[in-house]
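Removed from the display is one protein chain of the complex; every other protein chain stays in position.
This part shows chain A:
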Amino acid sequence: MTTAEPVIEIAGLTTRFGQNVIHENINLTVLKGEVLALVGGSGSGKTTLLRQMLGLITPAQGSVKVFGATHYDCGHEKERELRTRSGVLFQQGALFSALTVFDNIALPMRELRILSETMVRDLVMLKLGMVGVEAQHVHKMPSELSGGMIKRVALARALALDPELLFLDEPTAGLDPALSESFVELIRSLREELALTIVMVTHDLDTLVAISDRVVVLANRSIVALGPIPDIIANGRHPFIKDFFGGARGRNALRIFQQL
């Protein structure tokens, strides 16, 4: 990470739902090529922060810049370019239930209107191969897939346009430990192969330890800690950090650092 140019810049961000203030004056920069994890208690505003970065919510104050542009006032062309350069894996997959697996992944490619149908076909099969979905599943509907398979197909759709930036909302929530481990492994190998920048929300310490470079801890409407996991454990004062990393599960997952 020597050429660390910023991909996402958040400055002075405040989010409000009615009277309810979720974030207050948040400043955060995501650097090219890193994996940044958002953690925090339930309801601390992780998903909301992710939705801010996706441009699904407009901030009450402050700005969120992705690739140097803001989602909500950058014009049609720029907006399309931003969407082409980033991919999202939603927590429940958000596959289109009326489309087959193939059509789900082909949809964003066809939407560009520059790829021929044979190119789309090759690209879809390539992406499905990358995430380890066998060819026998391509004509199935999302309701015929298992939970782990839905996640994989949704990841293939997120990767459909060769994004540089990938957002993951709870990528391993709802998967059994073996599946979740293989999913984390998959994300890690894709990251190396495709030189991805990843922003992810997770509750899962194993996932966190396995793939994140830096961690952002959200609590009390703001960022209470930011940095690599060992730094956070060494310097974190907030009670949430002690509970999260200090519990039995935390110690278990963190043994890897003691071995280093």
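In this text, contacts are C-beta pairs under 8 Å (C-beta built on N, C-alpha and C of every residue); 3 or more make two chains touch, one makes a residue touch a chain; residues count from 1.
Everything that follows uses one rule, which is that contacts and distances are computed from a predicted model.
Considering only "Phospholipid/cholesterol/gamma-HCH transport system permease protein", "3-isopropylmalate dehydratase large subunit 2", "NADH-quinone oxidoreductase subunit D" or "Electron transfer flavoprotein subunit beta/FixA family protein", the record for the omitted chain gives "Phospholipid/cholesterol/gamma-HCH transport system permease protein", by its UniProt protein name. Within the set A:107, A:130, A:179 or A:226, the residue that contacts the chain not displayed is A:130.
Within the set A:162, A:176 or A:231, the residue that contacts the chain not displayed is A:162. Only one residue from A:25, A:58, A:97 or A:235 touches the chain missing from this view: A:97.
What chain A contributes to its contact with the hidden chain is residues 68, 77-78, 81, 84-85, 96-98, 102, 112-116, 118-119, 121-127, 129-130, 135-136, 138-139, 141-143, 161-162, 193.
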